[in-house]
Each structure stands twice: as structure tokens, then as C-alpha cells.
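First comes the structure, then the notes that go with it.
For this view, one protein chain was removed and the others were kept in their places.
Per-chain numbering from 1; labels A, B and C assigned in written order.
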Amino acid sequence: MNDQSWMTLTNLSLLFGWLAVYFCLPKRISGSSRLIGYVAGCIALIISAIQIFTTYSFNPELVLFCVFSFFAVVGSCLMIVAQNPAHGAICFALTITSTGGIFLLLAAPFVMAANIIVYAGAIIVTFLFLLMLVNQHNADLADSESREPFLASVTGFILMGSFISILTASFSSQSLSGNRNEIELIINETQQALSITNLSELKAKVINGDNYVVTKLKNALGGSGIWVERIEVDVQKNGTLMINKSDDIVEIKTALTSLVSIGTEYLKYRSLLRPSIAMVGNSGADPSLPLGKIRKDQSGRPAMPADNTTFLGKLLFSDQLIAVELAGLLLLVATIGAIVIVRQLPTKVSS
Amino acid sequence: MLDLKIYLILGAILFCIGLIGFVSRRNMITMFLSAELMLQGVAINFLAFSRFRGNLQGQSFVLFILSVAACEAAIALALIVILYRAKNSLDVSKWQDLREEDLEPNEDQEILLVDSYQVQPMPTLPVAGHRPAQEEDASHV
Amino acid sequence: MIGSLLIVDYIQYMMPEIVLFSLASLMLLFGPFVKKNTPWALISSLGFLLAYLLLLSNKHGAIDPSLLFSINILEDMSSNFIRHFSLGMGLFFCLLFWRDCQTENTFETFALIMFLVTGCSIVGISNDLIVLFLGLELISIPTYVLLYLHGKKDLAAESAMKYFFLSIFSSGLVLLGFSYLYGIVGTTNISAISDALCNGYRFKPSADLDNSSGLLFLIPMLAILAGLGFKISMVPFHFYAPDVYQGTTYRMCALLATVSKVAGFAAIVRIFGFALAQGALPGSSKTLDNIYVLFWILSAVTMTIGTILGLLQRNLRRILAYSSISHSGYILAGIAVAPKLELATGLDGIGASFFYLIAYFFGTFGIFAVLDVLDTKEKPIEDWDDLAGIGSQTPLLAICLAVFLFSLIGIPFTGGFLAKFFIVFGCVSVPYTWDDALSKGTHNLFFLLGIIAFLNAAVGSWIYLRILSGIYFKPAIWPRVFNTSFRPSYFPIIACLLIVLVLGIKPNLIINLNILKGMAHPVNSVSLSGVEIPKPAEIDVVLKRQ
Partner (left out) sequence: MYDAMAYLWMIPVIPIIAGFITFIIGPSLLRSHAHLPCIIAGLISFVLSLFVLNDVVKAVESNDISNPSSVSVSYFEWFRTGDPNLVGENIKTAGSLKAEFSLRLDPLSSAMIVMVTFLGTLIAVFSTGYMRDHHGHIDPGYPRFFASVSLFLGSMLILVLADNVLLLYAGWEGVGLCSYLLIGFWFEKPSACKAARKAFLVTRLGDVALFLGFALLWVSSGYHLDFDGLLTLSNYDSGVGLACFLMFLGACGKSAQFPLHVWLPDAMEGPSPVSALIHAATMVTAGVYLLARFMPLFASVPEVQMVVIGIGAFTSLLAALIALTQTDLKRILAYSTMSQLGYMFMALGSGIDVKSALPILALSAAIFHLLTHAFFKALLFLSAGSVMHSMHDVIDLRRIGGLRKVLPLTHIGFLCGALALAGLPPFAGFWSKDEILSVIHETSKHSNYPWFYILMWATGIFVAFLTAFYTFRAYFLTFWGGLKLPEECHGEVHESPKSMTYPLLLLSVFAIGIGFALSNSTPLSIEKFLGKTPGYLLLEHHDHDWLTVGFATASGFAGLILAFVFYGKGGVTFSEQSSGRSNFAVELSKNKFFFDEIYNKLLIAPLNLVFYCSRIFDQYILDGLVDLIAHIPRMIAQLFRPIQNGLVQFYALAMILAVTVFLIALARSM
């Protein structure tokens, strides 16, 4: 599926999704509008399913993803449209457990466990208790009415649409990033070529079709950005003409020399910073590695460190030690804060 | 095999649904849960990026988000309890005393009970340590 | 080892924060069990003093800058500035809240203030999105509690509720931005992110993202700006400010109007620092190169809306809330102009913003502190005409108030004047430093911003004049008997007065302090790490060619 039709279908499902949310949001007079909402929601989900199944080849991961994300999205939508906040809380628990599945797909078992324990286990339960404690006899007016349902849902869905279209646009084409080895290779080749005295041989070495050295270097430098611009400026300045148009061997060699110097300079800048061993060791691949160089597993995806949870723990207690301490402080503050707030209650319940 | 984009889109969808819920629902508990839903979307983003970058910093970030969410839940719980005590309602719209001087408060009209609208009973808990009181006593606790 | 740094170095470097955190935690833990009349204010003030002394005794350069990309705190000019600033203001807040001894929440209040202020300094030194985020939360969570504890019952509850809900909403936005930032670059290390985004030498944006158009970078940029814009009450994320200020006490207003603003600006400068530094490298994408346009719009809108709505208010705290909004606009103007300034002018956008922040801080804090003294249970001060007759009843406090108001107006020889001066001169000086045709438009843009800023200052002076005329030009409505006995909050008032005047008369006493040295050359992680960046001349060549 190309980007165009992908976006069309996305817009369509966004539209139906909006209809679903808009009609289902509690309004003073709901009538049969909820039914319209459910139907629209089903249509939106079907369109999305079509999109996904036509884009990706069928495999177990896809199925799991679809199941989990179906429950996550449906659960979240039900949560925000539920008239009874208790039902909403249960739906939120559904969403949490389904996102837990997504977390597993993303190789984050520990986070999944923590997430379910904290949210489904603690937060939701506490809030359910809270709901019961506040002792409502019947539904509040607030639950049967939404604040600006139209504006809110329109804004939300437009924002969602722009996120999706930006993501679609950003992932559509591929570009290379600066590759150290490639650049080294090119520089070595060019330096060898500089020793050649025969014009045609030299030209064959550095210009010849795909082998055009300037293009290669530009690609290796990432295709765009300041270093590539420097090359372009340099080619205009030093090479008087482009290397491939000149017939003067001295001229070509001058141009090539300056090209080499740019490449070496780039490598020098890159190597000036010490590699941070500890972080790489604990938290996976060096972020500077281009995607092509990351260690892959059998199915071709980036491999996570073998023992995910172990490494996460190591990371937390080495690189992120300060953050862990801060989080502990934060919990202390929040606990005491909650106590302080509630202690202010007027002692009303005495009778 | 799925790519990064699809996970990010899922994250964006959850985030925006949470956002809609936050803006449109008037029950404070639902509002808070919607805000947590936004954080779920963010967590999916983090994990997806973490997965596809092959490093664990994203995962650790999610753990910190979780702990912060727990802190916020504690505060929210306390705040909602006292807010409920003050106005006897979970409606966030009850709190609009602080606003620009010459604006009228946003009053709710009496609800029109249409057939389709049913009064849904809420589950309740008796006050701990007390005899379950009479209806009228319990109503203003 | 934490990261690549010895744990001893960390402890040594973070000693002030560690002391404060431990003291605050001890206070929270043992507070309920000790005598009621324990002098908590004194203890926490001493804690701040100790922390500040430790900070002063810190050796510079304790953290090896070449490890920048693998550690999550750092030391640079702006971090030093924020640390000194926040720990110093902690002492101010202790003195301001000193009188809380009567109420029963003393130890919680002071412990929470300590957490909050230290959170601000954590934001200043953070070099990692995680630490930055936790620092921001460390400011927010105590604020919710303090908002609820201070003020009239129902109004306090309402303002706490509003601040709480909007704050978790905005932290959701910040986190969304952080997730994309992390995803684009592949690390949460801010130095590495900066480096990667100004077309780094070491890190590259993720290979499978086509970021050349910078489209993807829009999401994090806007989300983070929105979330941090909430902290600095930037329009259109400012809505909470007037309501929350109105519902709380003057001392809490002082806290709200300063701490979260300082932290918010510290975070903005930290995260967008690479794109904002003077003579910054052009980023890899159009988004980053044109980031100043966004700041331009936000700054112009913020200062205008703040001023205009401020004109309509009667409630003093609301007036001051809008005033704090419009001052955020001026500070943003300094940030907007930062990437376009040149060394030749001797001006520096970020430095000017920090200077404005200092001047704003002391002016605003002083006003709130004075009002806090004047505001009593019997004679509350709510509207601006409640100040009538203060000028004759307590002439000294009135003169202090007048000086702070002058500073906010921008009358010469007060800090506010030079602050505005640096901002406006910065805006106006953009044109003639860049000769190429491209910047001709920029020139007009920033000249316009200068005009907007100064017009706003002129119109906004009416807000403060009205307060001033309330003080001096209105006969007293009621006889007011002031408890003239000494109170600790006179210390910060006097200190603010002196600093506002010093900032106006001899600003270099402050600018040249060791802690602020290099304010003119803000965070540029690349240059800090000892790597030479290409000289501006070379960049010019590239730019000219475009």
C-alpha cells in the first residue's frame, strides 16, 4: 500500500472514529446516538484492520498486535464514553492489560509487569474504592454530560490525524546516515587514486558512473547537512569546475585532496569524543550506530540485550542511579503530601 | 514483521483519546484516568523507540513515568476526596469561583430525563467502623 | 561508577542537593514526633545556608566535560546560574514563610519548600531527559500540596485542583515530546541530543527516519514547548495562572511566580540550547533553523495578552499574575533573538533572558513579600484600591513597593530598566549584523518585536501605575494599625530592594559574579566538551551560498 492510499484510508477511519467518539460521548439527550456511535466505531476499526492487513505480511506478531491494540483502543474509547465512572475504570483496566501485551511485543516484560501492577493493581483499585466511598446514590449530572463534546473530539482527532500524517511522511523514505567505515573506505580509495598519474585511469577510478567519489562521500556523510554542504562549497571553490568535467590532472588532484581533507576532518570530529562504554554496556546498542549496524536477531530485528530485565536493573542502578533516587524522593513527597491534604478534612463524620 | 510506525501510531491514538477524555469528561476521576491514558500512549512510544533503537533507556524512562504516575495518583486521590467533601460532587464544573470578574458562571440546566437515560445506581461502601446509618444520615456524610 | 563517572565525584558535586534532600526527608519523617514549637523555619534556613556554602566551596570543573554524553548531570554556566539562583531563593522563601509557625503544618510546609526549590536546581544541572522530568515533577508535586495548604479553604482547594489537573495534563505533553526526542536521537542524554540535532559529529538521528525535512521534529518541539510553556505561563498555556494566583496567598504567589518560571526557562534553555546559542550551528533541518519564528510568535503573543488582560483586572493577585505572564513574554523575546545575535554587539539573548529573569524575580518577589506583610486577617488586601493610604501609613514599605513597581515598569536605575534595555537592544540590533538578503526579513521581524515589546512596556506601565496611584494617590479608607514588630520577611524585602537597585545602578556587580561568568556564552555542549566547532566564518560561507 502506498502512502497516498494509506493516508486516505487513515483519514476515513479517523472520520468514523470521530463519529464514534462524538456520538458516544455522554450528552444530555443521548437517544439513539450511541448506536450510531457504535456502528461508526466498528466501521473505523474495520477500515484500520484492512489498512494493517494489507500493509504488513501476515505473521503471529501482527495478529497479536491487532488483538492487543484492538482491546487497547476499544477499552480506552469505552472509558472516555462510559457514563458510569466505575465502568470507565474497568475499561481502563482493560486498556492497561492490553497495552501490557503490546509492551511484551516490544520486548519489555518487566515494564509490562510493573505497569499492570501499578495501574491495574493499585491505581484502578484505589479509584474504584474512592468511587464507592464517595457514596453516590445515583449518577451525577456531571457523568451524563460532557463539556464541549464537539470541540473536544474534533480537536483531538485533528491532532491525532496530524500526528499520523507526520509519522507517515517521516517513515516513507529512507536516508543514510554518516557511516564511519564507509567514509574511511572512500578516503583510502581516494588516497590510492591520488598516486595514479594517468588521467583516464584516474577518471575511471574516481568518476566512473556509480563510483563517483563526491556522490559516494556525500551519501556516506548522510546525504544532507552541514558536512555535505561543505563538500559542495569546496567542490565549487577548489575544483574550479566539477571533478568530472575537468581534464587537468593537477586540478582534479587538488580537488580530491581537499575532499579527502574534509573526510578526515569529519572522522577527526567523530573520534574526538570518548565512547561511553558504561552506557552502551548496560543499555543496549550504541545510539550512534546506524540502524544497519545494530546487532540483529534471527528474524532480522534489532536484538535487545540478552537478559532484558537484568540489564534494565543494571541500567537503573548505574546510569540512572540519580533518577532512581529522585523517584524515591518523589514518592516520599507524594505520600506525605497526600496525608497532609487529607488531614485537613473537617472532622465531620463524628455523628 | 511490524515496523516502528505502527506502534507510534498506536501510541498517538491512545494519547489523543486520553486527551479527548480529559477535555470533555466532567467527572474528576475519569479526567484523571484519561490523563493516565495519555501516559500509556507515551509509554508505548518510549518502548517502541527503545525496541527499535535497541537500547534500554526508553524502558527505564517508562519505569520513571510509572512512579511519577503513582505519585500523582496519590495526590489525586487525596485531592478528589477533599474536593468531594466540599461540594458533595465529583463534577469538576462545580469549581469555577475563580474566573474573570465579569463573566457569568457556567450554570447547568436541569437535566432532561429522556427515556433512554437511566439512572444508574452506583456501588457504595458503608463508612468503616460505623453501623450502616439511615438513608438520610448517610446522604450528607 | 555511574555512567563513566566515579560515584565520589557525583556525591561531591551534588552535595548541596543531597544535604537539602536528606534534611527535608528527615523533617518529614520525624516532624510528627517532635515538639510542636520546633523552629522548623530556622532549621530549614540553616539547611539552605549550609547548602549554599557547600555550593560555594564546590570546585569548578569537578565533572569531566568530555564525559558529557554518558552522564546525566552536568556542570556548565547555565547550571551554575540556576543552582545558585534556586538555592539562594530557597533561603528567601524560608524567611517569607517564617511566620507560618502558628499553623500546624509547619514542618511539612518547610520540607515541601525545600523539595521544591531543590527540584529547581536539579532541573538546572540535569543532563538527561529523565532527570529533567523528575526535577520538574519534584517542583510540581509539592506545589499541589502547598497550594492546598495555604489560602482560604474553598478557593485554595479550587486553585490546587486547577493547578493539579492542568499540570498533569501538561506533563503528559512534555512526556510525549520527550518520547519523540528520545526516539529521533536514540538517547535520553541531552548533550547527545543537542549534538545530534545540530548535525552532530557523533550521534545521528535515527537512520530509518527521514528527518531532513524536520517534520518529525515538530511533534517533540511543540509538545515540549507546550508543556514547559505551562510552567512559565506562556500564552496560550497561561490560563491557570490568574485563577490559581487569585485563589492562594501572596507568599504562595511568590513561590508560583518564580520557582516554576525559573525551572521552566532553565529547561527550555537546556533542551533547545543547541538551537538557541549565539552563533549556533544551523541545525540539520528547517524546523530547527527556524525555531526562532516560533519563539517570536509566542513571545509577542504572550507579552501582549498578558499586558492587555492585566489592564482589566481589579484583584491584585490577578493583576500580578497577568504581569508575570507578560514578563514571560519579554524573557521569551530574549530567547527568540538569541540565535540571531552576533558577538559584535556585546549582547547575548540567553544572557539577556537570564538577566531579565533575575530582575523579574527580585521585583516580583519583593512585591509579593510586601503585600504579604500588609495582608492581614482583619484587613485583607484583595483589590488594588485596598492599598489606599499605605503611602502615608507605612511609608517605608510603600517606598519598597514603589521601587519594585518601578522595576517592573522599567524605570531607569532599577533592574527592570536594564533588563528591558538588553532585550530591546538585542531585538533591534539584529538587522545590521547579517548582511545577506535572507536576514533582511529577519531584521524587520525583530525590529517589530522590539517595538511590540516596548509598546507593551509602555502600555503595561499603566497596570503598575494604578497600583502606585492606589498607594500614594488615594486617601486611606480605614485606619490601619500595623504590627510594626520585626518579621523575618523584612530581610528578603530589603535584599530584594538592594538587588533591584544594584541591578539598575551597578549591574556588573551581579553579572560579573563568578557564578554567572559566561552568561554571555550559554550552553553549547559541543563547545564545552572541548571539541572545536567550525568557525562562524565557515558557516557563513555555507549560508551565503543558500
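Operating definition for what follows: a contact is a pair of C-beta atoms (placed from the backbone, for glycine too) under 8 Å apart; a residue touches a chain by one contact, two chains touch by 3 or more.
Computed from a predicted structure; not experimentally measured.
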item: Displayed chains contacted by the hidden chain, counting the whole assembly; value: A, B, C
item: Sole contact to the chain not displayed, among C:348, C:372 or C:386; value: C:348
item: Which of C:18, C:411 or C:494 contacts the chain that the document leaves out; value: C:411
item: Which of C:309, C:387 or C:445 contacts the chain that the document leaves out; value: C:309
item: Residue touching the undisplayed chain, where the options are A:93, A:166 or A:220; value: A:166
item: Absent chain, residues of subunit A that touch it; value: 147-148, 151-152, 155-156, 158-159, 162, 165-166
item: In subunit C, positions touching the absent partner; value: 161-162, 165-166, 169-170, 173, 213-215, 218-219, 222-223, 226, 230, 236-237, 239-240, 242-243, 286-287, 294, 305, 308-309, 311-312, 342-348, 351, 392, 395-396, 399, 406, 411-413, 417-418, 421-422, 424-425, 428-429, 431-432, 450-451, 454-455, 457-459, 461-462, 465, 469, 472-475, 505-508, 511-512, 518, 520-521
item: On subunit B, residues whose C-beta touches the chain left out of the figure; value: 19, 22-24, 26, 31, 92-93, 95-100, 102-103, 105-106
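Basically, only the chains that are shown with their structure count from here on.
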item: Distance-to-centre winner among chains (Cα means, whole assembly as reference); value: C
item: CA centroid of subunit A to CA centroid of subunit B, Å; value: 25
item: CA centroid of subunit B to CA centroid of subunit C, Å; value: 30
item: For subunit A paired with subunit C, centre-to-centre distance based on mean C-alpha positions, whole Å; value: 30
item: In subunit A, residues with contacts to at least two other chains; value: 163, 167, 171, 287, 291, 319-320, 323, 327, 330, 333-334, 337, 341, 344
item: Touching two or more other chains - residue numbers and ranges from subunit B; value: 4, 8, 15, 18-19, 32, 48, 52-53, 55, 57, 60, 64, 68, 71-72, 75, 79, 82, 92
item: Residue ranges of subunit C touching subunit A (in the complex, touch as defined); value: 1-4, 7, 10, 14, 21, 25, 28, 66-67, 69-70, 72-73, 105, 108, 111-112, 115, 122, 128, 130-131, 134-135, 137-138, 141-142, 144-145, 148-149, 185-187, 189, 192, 199, 201-213, 215-216, 218-219, 281-282, 284, 529-531, 534, 538-539, 541-542, 545
item: Of all residues in subunit A, those that touch subunit B in their complex; value: 21, 25, 28-32, 52, 56-57, 59, 61-62, 65, 69, 72-73, 76-77, 79-80, 82-86, 88-89, 92, 95-96, 99, 102-103, 105-108, 110-111, 114-115, 118-119, 122-124, 126-127, 129-149, 152-153, 155-157, 159-160, 163-164, 167-168, 171, 282-285, 287, 291, 294-295, 299-305, 308, 311-312, 315-316, 319-320, 323, 327, 330-331, 333-335, 337-339, 341-342, 344-346, 348-349, 351
item: Interface residues, subunit C side, partner subunit B - complex; value: 129-130, 133-134, 137, 141, 144-145, 148, 153-155, 157-162, 164-165, 168-169, 171-172, 175-176, 178-180, 182-183, 186-188, 206, 208, 242-244, 246-247, 312-315
